[in-house]
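Removed: one protein chain of the complex. Kept in place: all other protein chains.
Chains here go by letter, A and B, matching the order in which they are written, and residues are numbered from 1 within each.
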Amino acid sequence: MTTIMKPFKTLTAAAALSVLPMAAFAQDAAPGFDEIGPYIMTTLLFCMAGFLVFFMAAGFAMLEGGLVRSKNVTMQMTKNIALFSIAAIMYWLVGFNTMYPGDFNGYFAIGGQTVLDAVGVSAADAALDYASVGSDFFFQLVFVAATASIVSGALAERIKLWPFLVFAIVLTGFMYPISGSWQWGGGWLSEAGFSDFAGSTVVHSVGGWAALAGAIVLGPRLGKYTDGRVNPMPGSNLALATLGTFILWLGWFGFNGGSQLAMGTVGDVSDVSRIFANTNMAAAAGAVTALILSQVMFKKPDLTMVLNGALAGLVSITAEPLAPTLFGSLWIGAVGGVIVVFTVPLLDRLKIDDVVGAIPVHLFAGIWGTIAVIFYGEASLGTQLMGIIAYGVFTFVASLIVWFILKAVMGIRVSEEDELTGLDMSELGMEAYPEFSKG
Amino acid sequence: MTTIMKPFKTLTAAAALSVLPMAAFAQDAAPGFDEIGPYIMTTLLFCMAGFLVFFMAAGFAMLEGGLVRSKNVTMQMTKNIALFSIAAIMYWLVGFNTMYPGDFNGYFAIGGQTVLDAVGVSAADAALDYASVGSDFFFQLVFVAATASIVSGALAERIKLWPFLVFAIVLTGFMYPISGSWQWGGGWLSEAGFSDFAGSTVVHSVGGWAALAGAIVLGPRLGKYTDGRVNPMPGSNLALATLGTFILWLGWFGFNGGSQLAMGTVGDVSDVSRIFANTNMAAAAGAVTALILSQVMFKKPDLTMVLNGALAGLVSITAEPLAPTLFGSLWIGAVGGVIVVFTVPLLDRLKIDDVVGAIPVHLFAGIWGTIAVIFYGEASLGTQLMGIIAYGVFTFVASLIVWFILKAVMGIRVSEEDELTGLDMSELGMEAYPEFSKG
Partner (left out) sequence: MTTIMKPFKTLTAAAALSVLPMAAFAQDAAPGFDEIGPYIMTTLLFCMAGFLVFFMAAGFAMLEGGLVRSKNVTMQMTKNIALFSIAAIMYWLVGFNTMYPGDFNGYFAIGGQTVLDAVGVSAADAALDYASVGSDFFFQLVFVAATASIVSGALAERIKLWPFLVFAIVLTGFMYPISGSWQWGGGWLSEAGFSDFAGSTVVHSVGGWAALAGAIVLGPRLGKYTDGRVNPMPGSNLALATLGTFILWLGWFGFNGGSQLAMGTVGDVSDVSRIFANTNMAAAAGAVTALILSQVMFKKPDLTMVLNGALAGLVSITAEPLAPTLFGSLWIGAVGGVIVVFTVPLLDRLKIDDVVGAIPVHLFAGIWGTIAVIFYGEASLGTQLMGIIAYGVFTFVASLIVWFILKAVMGIRVSEEDELTGLDMSELGMEAYPEFSKG
């Protein structure tokens, strides 16, 4: 057995210093953990919650890839990885500082590029009462990507790639950050007392409104609604859809837990754990409710309803995952499950073709969750409705305008022939499952 | 470049306070990190380990979904997401406080609903020598779900959905918490010196015993054993099964690492890391052993044996992942791999049809792991055997009774015709892979 020596892996100046924290303390009388501990813990919270929410990009991709037909899977994968990448770039370029502007009139300000803390930032230069810019930026960035993912699911199987990506640019660089600034940037809705802890409205219903506008402009898939009948178009891979749902559920611990925005006190870390427990409960309640309701209403349990029920439970608790008791989270999530089971058929009756159920899950349950805040939080129903309407009107109208422009300028829908062939071969020339013959 | 301002995302009173920790300290002379640091770190440990173990639900779903035939995949997905959700609700309703009762005779106490710490709990009101209730509840909850997942794998492809879920209610709300209280609730086995660090027996063999009882009552799949021959029924998606195994392996770092139950001292955090290293080693050894043994015994390496070998290695080290050296973990895990390769065929010889190998992996390797504690831990063989037998008798008998009642009251097995058709179409009316024609 040899002696084990500490590896010295990096040789940058910053890292070299960093492995000698105590020496540094001795020299500089650097601040102790009572001062820097909260900053370290909150920065860690954002990193950890951030990677969990990042992974939701995979969750959305798998959920949507599992719920579309196999001839459109490659396209769905391409859209999802591309929209995440675009969101990452746009949010750096303009989004983050638009959403969290330094000097703000409460309604609108366009920000510039994000600038991180200096390498090896000193305690004196860091925001010791909060967290590092890098961690905050990363955490906020993965939220905006979730919003765009919601849209990609609803519009699957008939939208062209590039117009969709242009919409993603506008949504992630401008629409989401502008409306987000009203609440999380300290703008007028925040001033008015609107309450949306982790984004039932700010993130989920915004994605849902954008998707709804797109679904209306785009129209339903060929053959979806014929002679007054709704023709089911079953998803090609329910194992994948289930995996996606579990990944989203996992990511939601970061989504809601990280939104505590602090982890360095007894109260904060306990609240983060409280949020974990509540979030899990709401998801479970949504799933069980959808399971039972689908048995009662359709005489057969419906897996896709159960998956969407879990997600609706998660969206429902997102506006206030901290204040409710576990029982509160249970019934709030359960109502989310009810909403999904009743509104998925409703959309079909309106001939709005939402391929994966994104609008019921993210928009309808998002509205519900925002209202439910009044039962446990401190917001009033009037204020909550005002916020819901403000986000709805802005996002829906802005989205409609963008979709119409895109339709006029470059067209947003593939040709009938291409749609029947499937987007994978017609648009991309590459099948997702080239060897599995189609039944 | 604009100035970046700290976002103020939430406006709840608790959060507003929480972003000013130092100010709060100054005002209240609040306790410093020497006092609250361990609480914060341990609460974080439970949150982190909790989400890792949560993800094991996806791991079980993918493993089992990959090892059943494609006509039963939707059902397997439905069962797995439903059982997790049921476990979450039952463990809140009664399980957690049954398992960790306040006032306890050492054998049996039924608890009430779980109540979390107050929002923004103060240091004075928190269990500073441990962790927040929310984090502890969440961490324990995901364990019980693992137990139920073990059962779902063994009984796949012929059990009805609803009786299975009723069993899951009983298992997660009552059976597991009652027997769990004997050890982890400070009951009679804990008093007697039984040692099971993270649950080779308390979690895994309990799941295995429940599965064994179910497999016996349920009987084998149609055509599995005919004319004295064992007919292989190959899994439909080994990529998915491999993914599931990797996810379980990942989750096990939380399963075993979190069971250190503390992370706020040098010794504790080092022990957590020691457990990570040992857990990984046991899994690796189990996989390599099964690989080599399957080559030697069957002349062909067998991927499903390798996957189950890794899992058996993990189960084997779960009763004592801290004390062994890395070499100790290697040989303990390797024996787990041996057990799988020899007992999978054994069960078939007994005509006990365990679809995914759950009984060899979780029960047999779980027994082995519990015995192996004597080589590195402080427990005696007698005490370990007593614990193994106590859990076995209680869980097996209670499970048998529940399965027989379910069989008598609602029937537990689908009709022959439905089984041949597959549960997806007959019970759920929804195929997992509707477009991939069956060979």
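We take it that contacts are C-beta pairs under 8 Å (C-beta built on N, C-alpha and C of every residue); 3 or more make two chains touch, one makes a residue touch a chain.
This is a predicted model, so every value here is computed, not measured.
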Worksheet item: Of the residues listed, B:Asp302, B:Asp348 or B:Glu427, which one is in contact with the missing chain?
Response: B:Asp302
Item to complete: Pick out which of B:Met75, B:Val170 or B:Leu261 touches the chain that's been left out of the picture.
Response: B:Leu261
Worksheet item: Of A:Met48, A:Leu189 or A:Val373, which sits in contact with the chain we cannot see?
Response: A:Met48
Discussion item. Counting contacts across the full complex, list the positions on chain A that touch the omitted chain.
Written reply: 1-15, 17-25, 30-34, 36-37, 39-40, 43-44, 46-48, 50-51, 54-55, 57-58, 61-62, 65-66, 73-74, 77-78, 80-82, 84-86, 88-89, 92, 113-117, 119-123, 126, 128, 131-135, 137-138, 141, 161, 237, 240, 243, 427-437
Worksheet entry | Those residues of chain B which, in the complete complex, touch the missing chain | 32-35, 37-38, 41, 48, 52, 69-70, 96-97, 99-104, 111-115, 127-130, 133, 136, 140, 183-186, 190, 193, 195, 197, 234-239, 242-243, 245-247, 249-250, 253-254, 257, 259-277, 280-281, 283-285, 287-288, 291, 300-304, 306-307, 310, 322-323, 325-327, 330, 377-378, 433, 436-439
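Rule of thumb we're sticking to: only the chains that are shown with their structure count from here on.
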Discussion item. Since chain A and chain B are copies of the same chain sequence, what is the angle of the rotation superposing the Cα atoms of one on the other, rounded to the nearest 5°?
Written reply: 120
Worksheet item: Rounded to the nearest whole Å, what is the centre-to-centre distance of chain A and chain B, using the mean of the C-alpha atoms as each centre?
Response: 29
